[in-house]
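The complex appears here minus one protein chain, its other protein chains still in place.
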Amino acid sequence: MDKIKLKLREFANQRNWNQFHNPKNLAMALGGEVGELLDIFQWLKDEESNLDGISDKNLKKTKEELADIFLYLIRIADELDIDLVEEANNKIEINSHKYPIESSKDNAIKYNRRDE
Amino acid sequence: MDKIKLKLREFANQRNWNQFHNPKNLAMALGGEVGELLDIFQWLKDEESNLDGISDKNLKKTKEELADIFLYLIRIADELDIDLVEEANNKIEINSHKYPIESSKDNAIKYNRRDE
Amino acid sequence: MDKIKLKLREFANQRNWNQFHNPKNLAMALGGEVGELLDIFQWLKDEESNLDGISDKNLKKTKEELADIFLYLIRIADELDIDLVEEANNKIEINSHKYPIESSKDNAIKYNRRDE
Partner (left out) sequence: MDKIKLKLREFANQRNWNQFHNPKNLAMALGGEVGELLDIFQWLKDEESNLDGISDKNLKKTKEELADIFLYLIRIADELDIDLVEEANNKIEINSHKYPIESSKDNAIKYNRRDE
């Protein structure tokens, strides 16, 4: 991930794209890519989105969209000097307290932003 | 990242959340988190979103939302057996051809899904 | 809808919110609200999202989010002097040519941005 971060930084520098790449704009761009991801899955049945059921075409598109999302995520984190891996580990720790194993079993309802 | 992937897999397994975690649902959940990220930046001036100008409160919220997005991204990739780092490197390679340095300088317009 | 448009315009004027309400920021705010809508449905089975199956709590939340999305949609259209009803009718006309009844029957795949 550090290598990708540096590659992306150089990529933007070479093209003078730093003028566009403030976190606000990058967040919008990330939103645009997530829209493309939603677009892939919107009419699919659940089982058509799984590894067993997904079409080659949709799997290929999903790979591309996940890559786009990942690249923008790394760019935003880089611009704000955020360590994604550290923050992800922190969040897992927080979630393990928020969703105790027993009370969260089979229970999607608690796994919800509104209750966080 | 591999460690995070395994932790998340175990986290979902322990709570029987695999019934909810198909790629379609996870893509929606990712969309929900990106909405929270947009929410942070929506009324900010560009310079209030930069590292120099962002408030402590907004930086803290951004860290949490980027972590949430990262976790769902890793979950979707895991469910579909996608190697995020490999796909990200592929995409950078593709982009370097799509946006040649000279013709892309100072040029945001080409950096646009519609023209891809 | 015209009355709502004027109410929202006055609402923003009274609070000097026009400084924030450019179409770019409003589009982000709309994105934030759509994230909240996705959040409601993300773990639900299809039949739990239908009128017959949706919980009172989720229906209430959906009403609020649809209202929020509608209000921002009207605000953006107002800022850019766009007639939503006219554009919607134009789009239906375009779609009726793009998706001829016979060839589009039972066919979600064509109903996809990428093929447009």
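Order of writing sets the labels: A, B and C. Residues in every chain begin at 1.
Throughout what follows, contacts are C-beta pairs under 8 Å (C-beta built on N, C-alpha and C of every residue); 3 or more make two chains touch, one makes a residue touch a chain.
Nothing here was measured: the structure is a model prediction, and the numbers come from that model.
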Omitted-chain contact residue, chosen from A:N16, A:Q42 or A:N95: A:Q42
Interface with the unshown chain - residue positions in chain C: 1, 4, 7-8, 11, 14-17, 19-20, 22-25, 27-28, 30-38, 40-41, 44, 46-47, 49-51, 54, 59, 62-64, 66-71, 73-74, 76-77, 79-82, 84-85, 87-92, 95-96, 99, 101, 104-108, 111, 113
Footprint left on chain A by the chain that the document does not show: 20, 25, 28-29, 31-36, 38-39, 41-43
For chain B, the residues touching the chain missing from this view: 24, 27-28, 31, 38-39, 43, 61, 108-109, 111-114
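The rule is simple: only the chains that are shown with their structure count from here on.
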Superposing rotation of chain A relative to chain C, computed on C-alpha atoms, to nearest 5°: 180
Intercentroid distance (Cα basis), chain C paired with chain A, Å: 23
Cα-centroid distance, chain A relative to chain B, in whole angstrom: 3
In chain C, residues with contacts to at least two other chains: 28, 31, 36, 38-39, 43
